[in-house]
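Of the protein chains in this complex, all but one are displayed in their positions.
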Amino acid sequence: MNRAGRTMRAVFIAVPALFMAIFLVLPAVSGAVLSFDVGGRLSLGNYRALLGDRMFWRALLGNLAIPLGSLAIEFALALGLALYLGARRKPPAAVEVAAILPFAIPEIVLLAIARYIFIPRGYLNGALLAAGGAPLGWLRPGSALASLVVMAVDAWHVTPVVMLILLAGLQTIPPELYEAAALDGAGALQTFRHVTLPLLTPALVGALVLRGVDALRIFSTTLVLTGAEGTPVLSTYAYLLWSDSQEPRVAMAAAMMLAAMVTLMGLAGIALGRRFGASGVAA
Amino acid sequence: MSATREAAAAPVLRLRGVRRRFASGGGLDAIDLEIAAGEFFVLLGPSGCGKSTLLRLVAGLDTPQSGAIELGGRALGDGAGGRGEVAMVFQNFALYPHLSAFDNIAFPLRLRRMGSGEIARRVGAAAKMAGLDLDLGRRPHELSGGERQRVALARALVREPRVVLMDEPLSSLDPQLRQSLRVELKEFHRRTGRTFLYVTHDQTDALTLADRLAVMRAGRIEQVGTPAEVYDRPQTEFVARFVGEPAMNLVRVALAPKREALMLGDARVAVQPPSAVDSDVTLGMRPSDLSVSVSSPHKSPACAADAVEIPGEVEDAEFVGARYLVTVRVGASLSLKAESAERLEPTTPVMLAMRRARLHFFDPASGRRLE
Partner (left out) sequence: MNRRAGAGWAAVRAAIAAAIVLGAALPLYLLLKQAITPERESFAWPPLWLPHRIVGTHLHAVFALPELRGAILLSLGIALLSAALATALGAMLGYAMARSGAGRAAGFGALTAARLLPMIAVAIPLAIGMGRVGLYDSPSGLGLALVHSALALPVAALMVYPAFAALPREVEEAAWLDGASPARVFVLIDLPQARGALAGAFVMAFILSWDEFGYALLIQVTHRTLPPLLYYYMVFGDVGAASALALLMMVPAVCLVIALGPMLRGAMAAGGLR
């Protein structure tokens, strides 16, 4: 049986692997090669062009600040939600569904809604006006506020996923520990610090790495909310180079920089995962 | 066994020098075995002895590293050849969970694209043979353990294989069920006359079911023979200990000077050892061969000519249902187990007796039987 099945198993690995190679890996490799191509010769010229472009540096900075902010917001929110939903008294089904909804909604739809809320004559400014305040330039290109809004919207979409992961992590904590802490007279904050947090760390680290890698690749959020030049990040920067400036080589150089960042994050994640014993985190 | 079956006893399965070792330890070492057509052959041994490995090799689920396996005169090749002629009942039955009992049994036939009428007929026949008396539309998870076993059996039989392999099929059933299924299996073998190769660690299974059996240990066959042969004349200490319930008493005894008697501890027993023995020897006595009688100072023991007598004192008596298993202390440091119909109190002086012919002698170094 094992011998006969061996060919089949090899095919079952080879065909999907080949498929992935053709449509993901090969393009990535060819793109990498392209990034070193200047006029048909191997060169670092594209990278040098990047370093000389002020917009690139803004994009690089944005690609660090925005994911960081987004992660902070979404983890704070998700943890709070998970603690709330994971509490002994189960919240009503409507609340559970509502909490998951932002994840179920396609990202582009969420961004559309956000856009209609935050634009200068959008619903948020309308509400502010009605409340007696003054409208703000939420999405003003280049403003810090715009970056904050982008972070918030990005976080809003992904909070449910992180919440689910943390919720699953919370379920693995034996309730006896909470009872023991209560008997010892620990307050809510102390219980959190000494029981919940340490045992939640593997799930937290796992979720952080997973989300961190995704957050770095932010693309549509900035594109839809502020336009590519409003809150520049590396993906939109590369996109513009490709679609507007017709500069695929420099675009690929920028894309490679992003890929390098993501790989670094991924490797850091593996190392962190080993250290904190994060279980069930693939790669 | 009927005369006709004995006449047709050409070996249907032959293993020669079969070897299959695993990196993790365990496996088989140079197995030679011949099984006749129509035999109910049992592979008996403790876990890890290689009996399941052997079964899987015959099934073609694994290939030997060296040696040859022949089924019906033809080599088993690389495993593909044996498939059609061999059927297996797995330990956990391995029924197809998403198929009904009927479809489970019909599966091998459907693979051969048999007509549905023919399939229905043969499934019905196999089910009847296996004693299945229920709605075959039910799924495995709706059946009891015994019913699942019968479905597995029916599935194995439906394609009329040359050899039916069984891998500890009764081990996951409760004792009562085991008992009744054992009887049924025996009956069943008699009716169908097929060759069965049955693997178990339970010596009761082996002794009641087998026409012949092989006792295995650590990848080797220690003895092959009929149940009577293996029980009455175990060839090695291991076989002596493993076969027979309760286990045989095996004690190391020294020779008295001039080979006139044996020293069981400091008790002197008037027995002459076999000629091959010239120093210490291991003596084997089955508890069921040792009779216990309360010795009284006034009674002069009526000693049969071939009887051996051992004086001792009761240490403990264990009730095992039909009788008592009595532990008797002999001398200062030896304990023997014997069977008694009545309960005996500790410290009661008793006399153990057994027939000389029922004694077993083994070489302490090699464990081999000495005659």
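The first chain written gets the first letter, and so on, giving A and B; residue counts start at 1 in each chain.
Here, a contact is a pair of C-beta atoms (placed from the backbone, for glycine too) under 8 Å apart; a residue touches a chain by one contact, two chains touch by 3 or more.
Given the structure is predicted, the values throughout are model-derived calculations rather than measurements.
J.: If I consider the whole complex, including the chain that's not displayed, which of A:61, A:129 or A:197 touches that chain?
T.: Of the listed residues, the one touching the omitted chain is A:129.
J.: Of the residues A:44, A:61, A:76 or A:98, which one touches the chain left out of the display?
T.: A:98
J.: Identify the residue among A:60, A:150, A:165 or A:208 that touches the chain left out of the display.
T.: Missing-chain contact among the listed residues: A:165.
J.: So one chain is hidden, and I want to know which residue out of B:108, B:169 or B:234 touches that hidden chain in the complete assembly.
T.: From the options B:108, B:169 or B:234, the contact with the absent chain belongs to B:108.
J.: For chain A, enumerate the residues touching the unshown chain of the complex.
T.: 1, 4-5, 7-9, 11-13, 15-17, 19-20, 22-28, 30-32, 34, 81, 83-84, 86-89, 91-109, 112-117, 121-123, 126, 129-130, 158, 161, 164-165, 167-168, 178, 181-182, 188, 191, 207, 210, 213-214, 216-217, 219-220, 223-224, 234-235, 238-239, 242-243, 248, 251-252, 254-256, 258-259, 262-263, 266, 280, 282-283
J.: In the complete complex, which positions of chain B touch the hidden chain?
T.: The missing chain touches chain B at positions 59-61, 83-84, 86-88, 90-92, 94-98, 107-108, 111-112, 155, 159.
Criterion: only the chains that are shown with their structure count from here on.
J.: Counting in whole Å, what is the centre-to-centre distance of chain A and chain B, each centre being its mean C-alpha position?
T.: 64
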